[in-house]
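A single protein chain has been removed from this complex, and every other one stays in its place.
Think of it as A, B and C in the order they're written, each chain with its own count starting at 1.
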Amino acid sequence: MEPMATAPLTLSGLNALPGQSFVAALAEVFEHASWVAEAAAAGRPYPTVLALHAAMIQAVRQAAPDRQLAFIGGHPELGSRVRRAALTDHSQAEQGGLGLDRLSAEEFDRFNGLNAAYRGKFGFPFIVCVRRHTRDSILRQFERRLAHDAETERDAALTEIGLITRLRLVALVDGPGMPVTTGRLSTHVLDTVAGRPAPGVRIALYEIGGSARGLLKEAITNADGRSDAPLMTGEPLRIGNYELTFQIGEYFGTKYSDGSGFLDVVPVRFAIAEPEGRYHVPLLVTPWSYTTYRGS
Amino acid sequence: MEPMATAPLTLSGLNALPGQSFVAALAEVFEHASWVAEAAAAGRPYPTVLALHAAMIQAVRQAAPDRQLAFIGGHPELGSRVRRAALTDHSQAEQGGLGLDRLSAEEFDRFNGLNAAYRGKFGFPFIVCVRRHTRDSILRQFERRLAHDAETERDAALTEIGLITRLRLVALVDGPGMPVTTGRLSTHVLDTVAGRPAPGVRIALYEIGGSARGLLKEAITNADGRSDAPLMTGEPLRIGNYELTFQIGEYFGTKYSDGSGFLDVVPVRFAIAEPEGRYHVPLLVTPWSYTTYRGS
Amino acid sequence: MEPMATAPLTLSGLNALPGQSFVAALAEVFEHASWVAEAAAAGRPYPTVLALHAAMIQAVRQAAPDRQLAFIGGHPELGSRVRRAALTDHSQAEQGGLGLDRLSAEEFDRFNGLNAAYRGKFGFPFIVCVRRHTRDSILRQFERRLAHDAETERDAALTEIGLITRLRLVALVDGPGMPVTTGRLSTHVLDTVAGRPAPGVRIALYEIGGSARGLLKEAITNADGRSDAPLMTGEPLRIGNYELTFQIGEYFGTKYSDGSGFLDVVPVRFAIAEPEGRYHVPLLVTPWSYTTYRGS
Partner (left out) sequence: MEPMATAPLTLSGLNALPGQSFVAALAEVFEHASWVAEAAAAGRPYPTVLALHAAMIQAVRQAAPDRQLAFIGGHPELGSRVRRAALTDHSQAEQGGLGLDRLSAEEFDRFNGLNAAYRGKFGFPFIVCVRRHTRDSILRQFERRLAHDAETERDAALTEIGLITRLRLVALVDGPGMPVTTGRLSTHVLDTVAGRPAPGVRIALYEIGGSARGLLKEAITNADGRSDAPLMTGEPLRIGNYELTFQIGEYFGTKYSDGSGFLDVVPVRFAIAEPEGRYHVPLLVTPWSYTTYRGS
């Protein structure tokens, strides 16, 4: 998914590079703005990747207002089909993951309308770290940020640029003090009739959006009542609404029937609000009852 | 909904009627089979409505095989549009409540195919007490009963006739010892953050079928965390699959958002298998966890 | 337990009595202070018992400071053995229920020390509505109120007198608008393995005090998983700490053993803080798990 397939750079390597090479190596982190890397080059050596990123962000935040606005204005419009060709490879990969290149005509119109209103008010394109979002949460954020005043919104745009470039930097550089950019969703099924983990329970994870419902993952619990791998991991979790379903009737042999069953498919709906958070959503279950909660 | 709008008969009144009047009064209970009421007339007086119904059922079960089969065979075909005109008023009302008069072409074909296969195997129409069923549970029962041998299925048909006529008798006659023919579904929302019932929670009840999802009821919890009236009552519960949804995010003020919420709409899916049962489905809830169970 | 065994007065009867008879009838409500009833006599007729009590309390609160202090000062010292002979019958019954007449030498000394400190600071005896308290909660309240300033404490004493006299009035008079003076504690055991109430579970209720643990009640759950009668009812609940124990191992046949059991006796400890409240403490239980909560 990441376009960089070459061996990652190391922080110590970056610290030791000649200035120009350092700037070239980080060119893709802040698109079309080599002055950011140039400013960061002067602060070397950096003890952690986190410190390197903080220095680059500081360079942006301390830039002269004109340069800052030009920099913000140089970002691509979100969900704009007509401009898709002009995206850098990174922007294209990020927006593609969200399905912004597969918008329906109606959604395309809605995004276009919001883009136009936003640009009309603020004079630059709407910027959001799409890898941390579902389509629904982008739309909600779009509408919320449209209500900002200019200064608040410029700050919000810079915060999103920080999140976008942090992900790019982490994909590019290896070293001590990596920023946390990934979240995790896991589950655990306890059979409280037998007092032990429930093995063999089929579970499915859906994103449930305003319009759509997309199957993200299927799994079967192992002997410890867990999926072998986390349901989502290795990336930011996308802010949005989700549903886990547990095939409990099948597990207990009490499927929906004209017999005496009660629970069959147990759905658990929840929101993810922290893309870098750990979400553990266990199920304590009998054929007649269950408890679920945000665990840790 | 019931076609009988006249004052109900009383059991003591029935016990005292001349034989012919008794038979006439109960004519609609066993359609086209006045001999059932005739047999029951001889056993009077009955101390309870339950005893009266038992006597009528016994008359059917002890009838000569030919008469019994003719009686079973005189029932209308289920879901058959072409024969709808020939239904007694009662059968029409009962099948109408299930939506069997609003079948899609595909469902109509499926019912027709099952009807034909059933009649081909057993020589009489498929009989089921439709007021105790959803469309889904009728189809499941249809398929299950098609696998029966002749004797088992004749018994199953008589059992269903017993359930149908029990409902008719209860609608017609008032008196001591009424059979239980109604079920009840209720809920209760406890806010375990505050340690008290949760008032003002919007809840909705859906039937969730193979193909469709039908809203049956909406309610808002009162000061005691309950709906003012049971969600379903006064009739048999229809065997089938249901979903209750609780607007918990709205209640706690933690709706799905880019903020810090977790639970918004809490869905609870369950099967109803006992049409005359009491189903109490409480929710103990915080913004981050809940417990639900079949209560009493 | 109540010394009044005669037929209760009715509010309408009181409303119609000559003034002197009214005062005589209510003499025991405000001990040694007939002026309170005299003041209330003038406000008749009262539509509710609540209104009658409010009028009597208002008379006390609006009395001249000297009279009010004399009135407060006329109350008996709490837990004072030497003065027990001087108690009115009502005070004796109330203090007896708490076991203040069965104090150990150490407790007697502690009460005496608090009484002396309190009288030394405020100039009148410590007054508390003992029927709403356990020994422990009285001691805690004693210590808390000793820290009051004079005005706050006079108000606290009058509040307690209101609670004491409300109980006396309710025991004496019957009529519309009775104040709520009783609480209720109940429980309910749900077997979530079977999805139904758990019958035959032995439960016990204890008061758990600083030093002691007193068995208050034993019961066995009925077919509905409840005790036939509430565990406590008909009186104010005593503020304090309690423990319910449920013999769950016995119920499930999984008693503590060298076998494979986990739960045997399930203890649930809780505080009662509202003497006139309804406390429902259910248990949802399997042999390996349980949920309990303050229900309603």
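In this text, contacts are C-beta pairs under 8 Å (C-beta built on N, C-alpha and C of every residue); 3 or more make two chains touch, one makes a residue touch a chain.
Since we're looking at a predicted model, the values are computed, not measured.
Among the residues A:Pro125, A:Gly162 or A:Gly225, only A:Gly225 touches the chain that is left out of the figure.
Remark: the residues of chain C touching the chain excluded from display are 137, 140-141, 144, 239, 241, 249, 256-267, 269-271, 273-274, 288-294. Listed for chain A, the residues touching the missing chain in the whole complex are 190, 192, 195-197, 224-225, 284, 291, 293-296. Of the residues in chain B, those that touch the hidden partner chain are 190, 192-195, 262, 284, 286-289, 291.
The rule we apply is simple: only the chains that are shown with their structure count from here on.
Chain B and chain C touch with mostly matching residues; of the residue numbers seen at this interface, over half occur in both copies. When chain pairs are compared by their number of contacting C-beta pairs, A-B comes first.
A rotation of 180 degrees, rounded to the nearest 5, superposes the Cα atoms of chain A on chain B. For the pair chain B and chain C, the distance between C-alpha centroids works out to 49 Å. Annotation for chain B: residues 291, 293-294 touch two or more other chains.
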